[in-house]
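The complex is shown incomplete by one protein chain, all other protein chains being positioned as in the whole.
Letters A and B mark the chains as written, and numbering starts fresh at 1 in each.
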Amino acid sequence: MTELALTLRERPRLSAVARRLVWVLVGFAVYCALILLYGKNPLAALHDTFTNTLGSTYGFEQVVIKMIPLVLTAMAVAVPARIGLVNVGGEGQLFLGGLCATGAAITFTSLPAWVLLPLMSLFAIIGGGALAAVAGWLRARGWLSEVFSTVLFNYIAILAVSVLVFGPWRDPTSSNYPQTRLFVPAAQIPHIGSSQVDITVFVAIAVVIAFDLVLRRTRWGLEMRAIGANPQAAARNGVPVRRYIVACMFVGGALAGLAGMDQVAGLQLRLNTGISSGFGYLGFLISWLSGHNPRLIVPMSFLLALLAAGGDVLQITQSLPYALVNVMSAVLLIIVLFGRSAGVRSVS
Amino acid sequence: MNATTTASILATTLALGPSVLYATLGEIVGQRAGIVNLGIEGVMLVGAAVGFAAGVVFGNSYLGLLAGAGAGLAFNMLMAAMTVTRGTNQLATGFALYFLGVGVSTLIGDQYIGSSVGGVGQFHLPGLGLLPHPWSNIFDQDLLVWLMFPTAVLLWWLLFHTRWGLHVRAVGEDRQRAYAAGLHPDRIRYQALAIAGALSGLSGAHLAVAYTKTWQDGITAGRGFVVISIVILALWHPVRAIPGALLFTAAVATGLQLQALGVPVSPFLLDMLPYVVTIAVVLIWGRPKAFAIPAALQEVFVGTST
Partner (left out) sequence: MTTALPGPPDARTDEIPLAARGIVKRFGRVLALDRADFELRPGVHVLLGENGAGKSTLVKILYGRVNADEGEIFLRGAPVEIRTPADARRLGIGLVFQDFSLIPALTVAENVALFLPELSRLLRRTQIEGRISELCQHLGIDVDPTVRVGTLSVPEQQRVEIIRVLLGGARILIFDEPTSALPPHETDAFFEIFRRLRDDGYPIVFITHKLREVFALGDHVTVMRRGTVIDTLPIELATEQRLVELMFGQAELATRTSEVGVRSGGAPVLELAGVTTTGPGRRLVDIDLSVSAGELVGVAGVSGNGQRELGDVILGAARLARGKRVLFGRDASRWTVRQIREGGVGFIGENALGMELIWSMTLEENLALGSLSRFSRAGGMSIDWPAVQEHFEQAFSELGLKPPDRNARASTLSGGNLQRFVIARELARRPKLIVALDPARGLDVRSANIVRRLLAKARNEGAGVLLISQDLAELSELCDRIVVLHEGGIVADVAPDETDAYQLGRFMSGAESSA
């Protein structure tokens, strides 16, 4: 490293907490600026957002419902990222997982819920996991970076859903919108009590906790951390790197698949092309925002779910276009990337 | 398949070419300088939206194309500022650009839904108009289609036969050593990204202004991501990008044609064709040989785990 980099590193920096506070403030400022740009009052917008999301039970539940798939798709990125892999295929893995779960749901309609739901989950896990594992295998063999393969697989998986939903799985009674029939009650994920939120939320949080524990306590966590830091040295120490590449991709894809399961069996209660509004890509964003750290993924997912729910609300109450949410999400990532990179440059 | 169908497919293949090839050429320049841009899709969308809007507002499609290229250039400067000056992770930054592009393009483009532009005039190259119908249709293309080939050659010449091109390649191989040789890696990468942005914006603009002549959300349908694969397929060589890009557009064209003919296959299955073909071809032929991949890119794909 040149001297330039050394001096940059020695520059006094704000404490970690102060820095994050700055990011939040900047993000906030940009949010208000965007709203002003559209000629609306930011305060009114914030008021609308809060009363309709955190301020009401229904609104809060909507936020949590949006958060669930985001946590899962973010973990779908975070797990492979631990060993240095970049999974951009969360969207396709979600779709494929939903597709497979649907396959089980409409085939085994006579099974009771306590058998059918786990079975559907298994299908979703295998569907999403296999798609990602193929990309992992290609990478492990040194044939193709998973960055490219996962992206291309996305389109194939999404189109596969269209093929089935417009074709053999189509519900003849819903003539306008192509979708499958409503799932039988046994195939519907139960809600928590009388709320709108389904129990997948527990699964999502459990996944996060489990991954954190695995990383810190288990042998696998140690080996994964080794691969992430120095794959060559890890391999020379006997760590089976290729196996981990495929396995971590599988787990990532499986988690995205579960998000798909949540969408078809917990929310829509059927399969159609609208089961995801970019959750896979948002998951990628969230994982990066969190630095791939599972502990930050839940709060970040909540934040973005809040943003998205707010976008829905503001579209109605303030006629603000939903696309602003995309813009805002991107801005958040840019702020964090920008903030995190201070003093990293080495060559002028 | 008869002559009309074949001719139609070939004509569409060429007509769709600019929407992929210019962006591919741009990304080749960018990657040769050592930068991978996952957000090409966003840049193309911005180019498309701005280009279309300009075309509607000024009533001149050529102006639209120019505006689209300019917008792409400006948008890509964000990528430059982040990855070059600030040193952020290229993959994540590209992704942010993608999201931003999706959002911004929707915000701009939605103002003009339902409008249309006049499109860009088509003409024959001298001599080719004399072919019998329907083959003459193939060569009834607009300016940007014809310019695809000389542009690719121009970029090849730029990269391999000029001082600037040598500098770009040196920076893309080994930034430290390039700096030791007295080059300015940052300045060069900005220049490369400017070219890449302009070309990607042009691709997007052509799609909206010259091909579909209307606006719809997400008009580029993932082309930006396919471009990245074509760059590998072309082994980072501008002239080789031509067959790569046309392969993709041929697959799209074939799908469209089969659909129009009422072939009883799900249209979505056909839509998958280009992506499947791209993956297959990349796997079979795209494995880079020694020294083909700019060395600086190897670091990018190692990924990071913070």
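Here is the rule we use: a residue touches a chain if its C-beta (ideal position, glycine included) is under 8 Å from a C-beta of that chain, and two chains touch if they have at least 3 such contacts.
In this text, all values refer to a predicted model and were calculated from it rather than measured experimentally.
Trainee: Specify the residue from the set B:Ala3, B:Ile113 or B:Ala181 that touches the hidden chain.
Mentor: Result: among the candidates, B:Ala181 touches the missing chain.
Trainee: For the chain left off this view, which of A:His47, A:Arg141, A:Arg236 or A:Arg295 is in contact with it?
Mentor: A:Arg236
Trainee: I need the residue numbers on chain A that touch the omitted chain, in ascending order.
Mentor: Where chain A meets the chain not shown: residues 3, 217-220, 222-223, 225-226, 229-230, 232-240.
Trainee: For chain B, enumerate the residues touching the unshown chain of the complex.
Mentor: Touching the missing chain: residues 160-167, 169-170, 173-174, 177-178, 180-183, 290-291, 294-295.
One rule holds for everything that comes next: only the chains that are shown with their structure count from here on.
Trainee: Flag every residue of chain B that touches chain A in the complex, lowest number first.
Mentor: The contact residues of chain B facing chain A are 38, 78, 82, 85-89, 91-93, 95-100, 102-104, 106-107, 110, 175-176, 179, 184-186, 222, 225-226, 228-229, 232, 266, 268-269, 271-272, 275-276, 278-279, 282-283, 286-287, 301-306.
Trainee: Can you list the residues on chain A that touch chain B in the complex?
Mentor: Spelled out, the residues of chain A in touch with chain B are 81-86, 88, 138, 143-145, 147-149, 151-156, 159-160, 162-163, 166-167, 228-229, 231, 281, 284-285, 288, 291-293, 321, 323-331, 333-334, 337-338, 340-341, 344-348.
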